[in-house]
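With one protein chain held back, the other chains of the complex are shown just where they sit.
Going in written order, the chains are labelled A, B and C, and every chain counts its residues from 1.
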Amino acid sequence: MAIRVQQEDFDLGAELLALRQDNPKIGAIASFLGLVRDINEGDAVAGMSLEHYPGMTEKALERIVEQAKARWDIFDALVIHRVGDLQPTDQIVLVAVTSAHRGEAFAACEFIMDYLKTEAPFWKREQTSSGARWVDARESDENAAKRWEK
Amino acid sequence: MAIRVQQEDFDLGAELLALRQDNPKIGAIASFLGLVRDINEGDAVAGMSLEHYPGMTEKALERIVEQAKARWDIFDALVIHRVGDLQPTDQIVLVAVTSAHRGEAFAACEFIMDYLKTEAPFWKREQTSSGARWVDARESDENAAKRWEK
Amino acid sequence: MITLLYFARLREALGVSTEQIDLPPEVRDIAGLTALLRARGGAWENELAEGRAYRIAVNQDMADGATAIKTGDEIAIFPPVTGG
Partner (left out) sequence: MITLLYFARLREALGVSTEQIDLPPEVRDIAGLTALLRARGGAWENELAEGRAYRIAVNQDMADGATAIKTGDEIAIFPPVTGG
């Protein structure tokens, strides 16, 4: 398991290659890449700043990945989340999961993203034309995470 | 929409960069990469050869992507599927979907993979220690595709 | 004339990848065509028997026994697909 919280950008292709390390047991890699959009809640977004809780962030992400590993037959997972100042089209987050078969890889990848959204201590502050604002948590994210409790 | 059936390998990172083209409306890219494993049905696999039905393959994949676009609010989708001779750890298939939000991207990406597995005319022939054999279709793949009929 | 294409395991079992045949006037659908092919006996009778798992596409769209066929059609017969 690799968990990284960093200001620097990352190379998606290189990260996925490193994750699979030519392991011939891997048949499937599901990945999710989150990007900064130039619009949110109907307002133009010029950029954003991501704050986090150092220490707890990594701990929360590790726990989420452990839960995914306990629940699905997966080999490994990678989570990279950026913090600091970001612009539209910038990469924010990468979650990637390797497994023998696709069903497990998809489910674990989406599970990790859904829990990251509701459990990992990151906060976004957006710059819009009417000033900076803290992004509100969305009920749809709570609901997405709750699906997995079934 | 881009659909490619090709013998050549592809560069995952470059393909995903090209797919998003710095479009600031994209908030999410879900992707799936399928790889050749060195084992199947309990037997060691030294390599495989992928046959397809030229013309129908592209048509079937286009239809699957159209269905995904009709069903979810996604921007674009990319499907690359290799044919010919492949070795363990080789890339076989890439499906990537861009959208504003992650739920749609994940669902459409998994839908496309599930239908590709049951509708697109590709056939795998594996080389094992006991000779070459055509891979049998799996009931689990039929069931995965049927989930989406609900 | 119709064009028949065979793929993968069926191509090997039947020993042919493509052929063109005249469509007898009484054969109007896929069920009629597969009956015609089964009447060739041997591997044809065996591989295309009722209950065997094979798929048929007419002009590159998936078809079933009731699908109508006509002169000029491209008809492909193949095993269940295994890509991805």
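Everything that follows uses one rule, which is that contacts are C-beta pairs under 8 Å (C-beta built on N, C-alpha and C of every residue); 3 or more make two chains touch, one makes a residue touch a chain.
Computed from a prediction, not measured in an experiment: that's the story for all the values here.
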Interface partners of the hidden chain - shown chains only, full complex considered: A
Chain not shown: contacting residue from A:20, A:37, A:81 or A:102: A:81
Residue of A:20, A:37 or A:52 in touch with the missing chain, whole complex considered: A:52
Touching residues (missing chain, whole complex) on chain A: 34, 50-53, 55-56, 59-60, 81, 92-93, 113, 116-125, 134-138, 141
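Just so we're on the same page, only the chains that are shown with their structure count from here on.
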Topological distance between chain A and chain C, in contact steps: 2
Per Cα centroids, the chain farthest from chain C: A
Chain centre separation (chain A, chain C; CA means) in Å: 48
Inter-centroid spacing, chain C versus chain B (mean Cα positions, whole Å): 26
Residues of chain C touching at least two other chains: 84
Multi-partner residues of chain A (each touching 2 or more other chains): 102
